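Each chain you see keeps its place in the complex, though not every chain is here.
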Amino acid sequence: MKTYANIWQDIVRIREKKPLIHNITNMVVMNATANALLALGASPVMAHAPEEVEDMTGIAGALVINMGTLDARWVTSMKKAALHAKKLGKPVVFDPVGVGATAYRTQVAKAFLEEFAPDIVRGNASEIMALAGANGLTTKGVDSSHTAEAAHEAAKELSEGHGIVVVVSGSTDYIVYKEKIAQIRNGMPMMAQVTGMGCTATALCAAFAAVNPDYFEAAVGAMGVMGISGENAGKLASGPGSLYVHFLDSLYQLEEKDILKGLKI
Amino acid sequence: MKTYANIWQDIVRIREKKPLIHNITNMVVMNATANALLALGASPVMAHAPEEVEDMTGIAGALVINMGTLDARWVTSMKKAALHAKKLGKPVVFDPVGVGATAYRTQVAKAFLEEFAPDIVRGNASEIMALAGANGLTTKGVDSSHTAEAAHEAAKELSEGHGIVVVVSGSTDYIVYKEKIAQIRNGMPMMAQVTGMGCTATALCAAFAAVNPDYFEAAVGAMGVMGISGENAGKLASGPGSLYVHFLDSLYQLEEKDILKGLKI
């Protein structure tokens, strides 16, 4: 009950404050991420030039670092922006897309974890396991090849080791912060056939973190809203094309009762 | 009445001539911009390599420079393409996305204005005020935090100082050329929750300028078509996801009567 009330309160705050979310993200999902943030009520900005990322983070409410289309020049900007955000006490949300798929991704993701502790990390089970260096597992690109449950331990390890919130997305989402754990059972399978739904979840975590300093609660809210909007959209969709369209509409239309009645926690 | 007739004539010309529009634009809106240009009847091309931008501008009917995801390497190409377009007498349309939000953006935008006079500049109120260096105002990213009306003076100043057409987008759009001013009252509020609608307006200005050498008229036509298509889409939309889909359909379906009956000028 507290959770439901917190989520709705955060949505209201996002709609009122329209927090600016600074995204240094991948080229596949930039448009979709911006649209999801706008539909929720936040203000997205995408900026990656080293000359300006600190300025942009400085006026933003939260920073998203997503390594989907990794590039050495962008890595420099990501670090610069993240260190600046940490200095200013602004939340940093990290999406280690495809970590474990290539040596380069694994190296960059590990360096990020060591050089700045992101406040929230969100990935699928394979990514979270690879990030935890669980046991040298190789992920198949951006798809999850392990069940979320199996990544639970890896998430706990990551959370305790770095003092961060870890989200494992899947048919059940796990949100882990040290000894705390929440499970969200919303969402529907076809969401996996729309590109960037994971990246969108990451961006929504940032929007919630921009208005709620309890990042565990923020992540729970974001994952709940993703899942509920996905379910609502799924009732109207004929395939992944219309699912995406209805997802944005559902996110925009969210009412208190959608959270109250819809949340499966 | 003349305005309505001009707009419709320009649309017919765009559909017949399918002018190639060369876009050096941001990564968030590339897909949406290309789709809007195609729906209107123009031919988009996106090309940013310094090795080819002059060649591409050479075969294009107009050039769009949009600094949304600013990058020093792209700035070089933008200048090169714009100078070449000016040399060839082809229209250059500039979208100073987020100018004022960071020192780097402001510096780049001001340099553009000095090094080549774009024929049309389109921005929201904050951007136009920042560009005019009105009084060191800071914009909040890509959102408008000043009313369009307040930016009116800044637009006039910019227009007179550089001899260019300036468009201030908002609930009422102002199109300013020296002492001339037009106001478009079309559009609907939810358009602000679809990413890249401003950038799309900029691209449509380029399509109209490619077929109409009177750039003031061209900008009026583009903003009218944006607003009317947005309104038509709004009647069918349930949220920003479906609004975007219907917007492209409306742009594609535009008939003479939509302009005749719909234009609020």
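Order of writing sets the chain letters: A and B. Residues in each chain are counted from 1.
Throughout what follows, contacts are C-beta pairs under 8 Å (C-beta built on N, C-alpha and C of every residue); 3 or more make two chains touch, one makes a residue touch a chain.
The structure displayed is predicted, hence computed values, not measured ones.
Asks: Given 2 chains in view, how many copies does the entire assembly contain?
Replies: In total, this homomeric complex is built from 3 copies.
Keep in mind that, in the parts below, only the chains that are shown with their structure count from here on.
Asks: So what's the Cα centroid distance for subunit A and subunit B, whole Å?
Replies: It comes to 32 Å between the two C-alpha centres.
Asks: Within the complex, which stretch of subunit A touches subunit B?
Replies: Touch list, subunit A to subunit B: 18, 20, 27, 30-31, 34-35, 38-39, 43-49, 51-52, 55-56, 59-60, 244-253.
Asks: Can you list the residues on subunit B that touch subunit A in the complex?
Replies: Those in contact with subunit A are residues 26-29, 31-32, 68-72, 98, 101-105, 138, 140-143, 192-196, 237-242, 244-245.
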